[in-house]
Structure formats: C-alpha cells, structure tokens
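The structure under discussion appears below in the form of structure tokens.
Other chains of the complex are left out, but the ones given are in their true place.
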Amino acid sequence: MPTVNLVDESAANAKVRAIFDDIKATKKIERVPDYWRALAAHPEHLEKCWTQAKTIMKPGKLDLLIKEIIALAVSITNSCRYCINAHTAACQKLGLTAEQYGELLEVVGLYNQFNKMADALQVEPDVLPKPWT
Amino acid sequence: MPTVNLVDESAANAKVRAIFDDIKATKKIERVPDYWRALAAHPEHLEKCWTQAKTIMKPGKLDLLIKEIIALAVSITNSCRYCINAHTAACQKLGLTAEQYGELLEVVGLYNQFNKMADALQVEPDVLPKPWT
Amino acid sequence: MPTVNLVDESAANAKVRAIFDDIKATKKIERVPDYWRALAAHPEHLEKCWTQAKTIMKPGKLDLLIKEIIALAVSITNSCRYCINAHTAACQKLGLTAEQYGELLEVVGLYNQFNKMADALQVEPDVLPKPWT
C-alpha cells in the first residue's frame, strides 16, 4: 500500500493537473502512472522530478531506447520491482525484441557476477579510461 | 592487495596460457588484465568465466557498444571500482563520445534516484510489460 | 510467507512472553509486530536483538524522531519493504508532517543519485572530516 494517497487526475489542483497532462502527452499514454500520482502528494517535488525526467529521457546523443535499456539495467541491479516492470514495458514499446531482451538479461547477469568477484579478489584497477578531452 | 597471487603470463601453465592468449586476441590487447590474472589462481574457474564472458560479450542482437553500456550501468550501480574503470575504458574504445558518456551518467543517476523513491512510496507496479511471444 | 512460524503471544514461553510484554510497553502498542514474532522462533536471538534495539532506539544525544528518520533513510536505501512501512509509520507517530516527509524523500532521492555519480566519476575524497577529539 502506498505511503501517501495517490492523487486522482480529476481531484488534482491546477498545477498538478498541468503536469499530469504533460506526462500523458509526452509519454503518449492514457492515464498517469501511479508513481507520478504518488509524487503528486508533494506538488513541488513532483514538478522537480518531472522536469528532471523530461529533460533527461528524450532522444539526445543516445537514442531513447538505449536510455531505457540503461534505466532497466539500473532498476534490475537495484531490484526495484515497480521500475523493473515500467522500464521493461518501456523498452518493449520502443521495439526491444524478445531476443534482445534475452541478451540484455545475460549481460546484466554477467556483470552482477563479475562485479562481486572483482571485489572479492581485491584487484586494483589496471584498465583505465583516458579522460575525454 | 589481491587476495590471491596474480598469475604471470610467462609462469602460467599451458591451459591458462591458452586462455590468456585467447583473451588478448579476442580483446585485441597486449597484456592480460589483472582481473583475469587473479581468476587464473583457479584455472577451472578462469576457464568457466572466460567462456561465459566470450560467449556473451560479442555482437548479437544487441551490438557490442550497447552491451558495454549495460555493463557500465550495472558496474556503477554496484559501485565496483575495478569494473567502472574497465567498462568506461571499453565504452570509450568502442567510440562512446564525451557527450554520450554525459548522457549515460544522467540516466544512471536519475534511476538510482527514482528506484529508491518508488520503493519509499511503496507504489505497486501498474505499468506492466506484456510477455513477449 | 515467513520462513519460520510466527510465535503467538499466548503460546510463547515465559522468557519470550516477558520480552513481548516489554516490546509492547516500550513501544506503547497493543500487539507484537510480526518481525518480533518471527525472531521469537529463536528466543536467544530475539533477546539479543530486542536488547540491542531498546538500548539504541531511545532518546539520547539525538532525539527519537531523528533516529527514526535515519532508520527510514537506511531502510529506503536498502529497499526493505517491511522496514520502510514500519519506520514510515514510526516517523508519522512521532510527528513527522507530510511536508517534512516530502523533504526527506527529496534528500534520500538526491543522494542515491549523487552517490552513484561520484562512484561513476571515480572522484577521490577531497572534502574530509577532521576526526572529533
């Protein structure tokens, strides 16, 4: 059960309703996801989070599918149930195929394993990036 | 300091040397990274891990740069120092630009934040993928 | 489903019942929370854990609400569903307002984001505490 009351689209004040409308228009969806309805319990926090998400999650030097793939890899590694569902759905909608999803799982699994083995073995970094210029 | 002795390329037995040669040829590098030299303390474990990595980290339905981007997103989320360095370097070598790297950091940061806020608010999944068929 | 049988208040042996009574009296609650009923499957572990919690979670140099706020920040960062619920409830009972809860979420979200970006960028500590004397 959410720790706050989810804000109904109809009951929202003007400011929140404008953000809700923008969320639906931007994401091309019919209803506001519950995550955003929960954030709306604190309208200013909602505004900051939505501005942040909208600015970041748009095509840039990385396309939107790659950004959603990164979001999914992070959400799996953090074991966030809500976000795993939402970003798997988002990747799917953007065209990620079943085979590509299978490969994504393989890579996520592999490095969750290797990260911990590198820590266990206490190996010092020896393959280093050159700072970009 | 590593918890095991790193195996020298020259001192390795025939089996390990063959794997070391394959690592260098596959990755097109001059020396064996210390992670693999540490794993070589247990030759059978080295063999399993290298086979696993080689099979997964090759171009497939996802190209190699996307796989390295996933590996980096996982390594950052797990805070693995060795792997953050190695996969940042790998992404760079495969052509990730400074601007793309900046966007990757934004997305990784955003979802580490949102994952925890979704957990805090205890919102139940309502945006669900349709299982692929 | 719990991995152990939750111990009923009525069915508990004398030692466990005394701890249960102390939990209810200390926390000013009517029934023993299921976490403690699960720990009671191992009475000595229950005793150690309760003594530890009772000694730590009392007003000291930090007041109880600040301690519960810390407990909630930790539980969110660890994504512990049981504890997020219990410590959100505890903060609320001690007077945390809706606005304060909103600010708590903002700070928890911000540093889950910044922690990972600092790790990603591999910046060495340069803002250091002076050990207290």
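Per-chain residue numbering starts at 1, and chain names A, B and C are given in the order in which the chains are listed.
Here is the rule we use: a contact is a pair of C-beta atoms (placed from the backbone, for glycine too) under 8 Å apart; a residue touches a chain by one contact, two chains touch by 3 or more.
All figures in this text were calculated on a predicted structure; none of them were measured in a lab.
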{"item": "Copy count for the complete homomeric assembly [3 present here]", "value": "6"}
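Note that only the chains that are shown with their structure count from here on.
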{"item": "Chain of greatest Cα-centre distance to chain C", "value": "B"}
{"item": "Centre-to-centre distance between chain C and chain A (centres being mean Cα positions), rounded to whole Å", "value": "28"}
{"item": "Distance from chain C to chain B - Cα centre to Cα centre, in angstrom", "value": "35"}
{"item": "Rounded Å distance between chain A and chain B, as computed from the means of their C-alpha atoms", "value": "21"}
{"item": "Chain B, residues touching no fewer than two other chains", "value": "77, 81, 85, 108, 110, 112, 114-117, 119-122"}
{"item": "Contact set on chain B toward chain C in their complex", "value": "76-77, 79, 81, 84-85, 105, 108-110, 112-117, 119-122"}
{"item": "Residue numbers on chain B that touch chain A, as the complex places them", "value": "1-4, 6, 33-35, 38-39, 49, 52-53, 56-57, 60-62, 66-67, 69-71, 73-75, 77-78, 80-83, 85-90, 92, 97-104, 106-108, 110-112, 114-130, 132-133"}
{"item": "Chain C - residues contacting chain A, complex", "value": "79, 84-85, 88, 98-99, 101-102, 105-106, 109"}
